[in-house]
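Of the protein chains in this complex, one is absent; all others appear in place.
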Amino acid sequence: MADSTIARGFRRIGAGTINAISRAGFATRFFVAVLYHSPSALRRPQLTAREIYFSGVLSLVVIMVSGLFVGMVLGLQGYDALNKYGAGDSLGIFVGLSLVRELGPVVAGLLFASRAGSAVTAEIGLMKTTEQLTAMEMMAVDPLARIVAPRFWGGVMSMPLLAALFSVMGVFGAYIIGVRLIGVDSGVFWGNMQAGIDFWPDVTNGIIKSIVFGIAVSLIAVFEGYDANPTAEGVSSATTRTVVGGSLAILALDFVLTVFMFRGLGNG
Amino acid sequence: MNRATIDLWVGIFVTIGLGAIVFLALKVGNLTSIETKPTYRLEAKFDNIGGLKLRAPVKAAGVIVGRVESVRLDTKTYEAVVGLRIDNGYQFSKDTIAAILTSGLLGEVYIGLEAGGDPAMLADGGRITKTQSAVVLEKLISQFLFDKAASGPAK
Partner (left out) sequence: MVGVTFGYDPRRPVLRGIDMAIPRGKVVAIMGGSGCGKTTILRLIGGQLRQQSGEVRVGGQSVRDLSRDGLYALRRRIGMLFQFGALFTDMSVFENVAFPIREHTDLDEALIRDLVLMKLHAVGLRGAAQLAPSELSGGMARRVALARAIALDPMLVMYDEPFAGLDPISLGVVGQLIRTLNDALGITSVVVTHDVYESLKIVDYLYFVSEGRIISQGTPDEVRRSSDAFVRQFVEGMPDGPVAFHYPAVPYAEELALDGR
């Protein structure tokens, strides 16, 4: 009776939950340890600059091209929908708000998780597999300070910049479609946009979101790499977890942040 | 990958990234507008503010002279008290009329100021006494129907 399928199923759920919780606990301790070692990493800007290069600069093309396309699609779809209510002139503000508040941070974050996040996880995982992390430990250099923390901060610093660039390219794409192609008046496009979007709260909340996403994705990326099974298969599943986990985290955090940030925008 | 190249690219990246943020702030948002100029505050009471929102524009002759800063309910008179933040460069007379208007039929709601002839000007913290509440569509329709009903049987 104790070994019936149902009992076994429950036991597996129980074990899985305990496993997940202990992993979450380990992840939290890991996060605290990374923060603890951060000052020494930031005192050597060369290390962090290198990681900003690998996470940020190498993502530029993906981010900017995607931003352009997303903006163009927003322009097309947006105009189509707005025009039905005679509100074609609001295209600028529609595109601007969508990008700055939501699409910029979220889509850029998702792209970042896939490109830079998985790369970092793979790199750290591979270093673990080839015993480079152990070698460093045995040479009395803490890999958390030397390898992990710079990659974490490289990601955190790159994200807001990438999100902003995404939004800018998006606006530009919508401008090309809306003003050049469809014929919305340029002045109206920019004027309505400027009237409708405020630095505070729209742009700043977008920046805050991208920073939060950056922290989440970078943390997941370095953690999965550090915790990976030191085999080829282990590294591969770790990178998958980074992309999936990072993406889900972004979407979930986006919801939470949006509720907090934009709930009071009715009458006040 | 030598250090000089990395530093160069990181520098470029950070510069254009910050530039993008600045661009968003200025051209897409409106950082350079009224919030950074010196302003003073006026108050106005309305029976009904309709769809008026915070930060809605305050216009005189169609020109934006300020923003709606606060909205609250006076619990004694059950009137809406709206706080307006006006640019220092614009002064309004004490008999100015403040009306809640809509741009277009379904556009955004704003406050329009119509200056009067009083030589005395409103100061910081002053109260606009002449106000015109928002036109609430439902009341308009029921008024129309009522008039129709009243004039109907008479025919």
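Labels for the chains are A and B, by order of writing; each one numbers its residues from 1.
Simple rule for what comes next: a residue touches a chain if its C-beta (ideal position, glycine included) is under 8 Å from a C-beta of that chain, and two chains touch if they have at least 3 such contacts.
Given the structure is predicted, the values throughout are model-derived calculations rather than measurements.
**Q** Write out, one label after another, the shown chains that touch the chain missing from the document.
**A** Per the contact definition above, the missing chain touches A.
**Q** Thinking of the whole complex, not just what is shown, which of A:T17, A:Q77 or A:T130 touches the missing chain?
**A** Answering carefully, the residue with contact to the hidden chain is A:T130.
**Q** Looking beyond the chains shown, say which of A:I6, A:M139 or A:V259 touches the absent one.
**A** Missing-chain contact among the listed residues: A:M139.
**Q** Since one chain has been left out of the picture, which residues of chain A touch it in the full complex?
**A** Interface residues of chain A facing the absent chain: 126-127, 130-132, 134-141.
What we mean here is this: only the chains that are shown with their structure count from here on.
**Q** In whole angstrom, what separates the CA-based centres of chain A and chain B?
**A** So the centroids are 36 Å from each other.
**Q** Write out the stretch or stretches of chain B touching chain A in their complex.
**A** These residues of chain B touch chain A: 1, 3, 6-7, 9-10, 12-14, 16-18, 20-21, 23-25, 27-31, 33, 52-55, 57, 70-71, 106.
**Q** Quick one: which bits of chain A touch chain B in the complex? Just the residue numbers, please.
**A** 46, 49-50, 52-53, 56-57, 60, 85, 96, 100, 158, 160-162, 164-165, 167-168, 171, 190, 193-195, 197-199, 202-203, 206-207, 265-268
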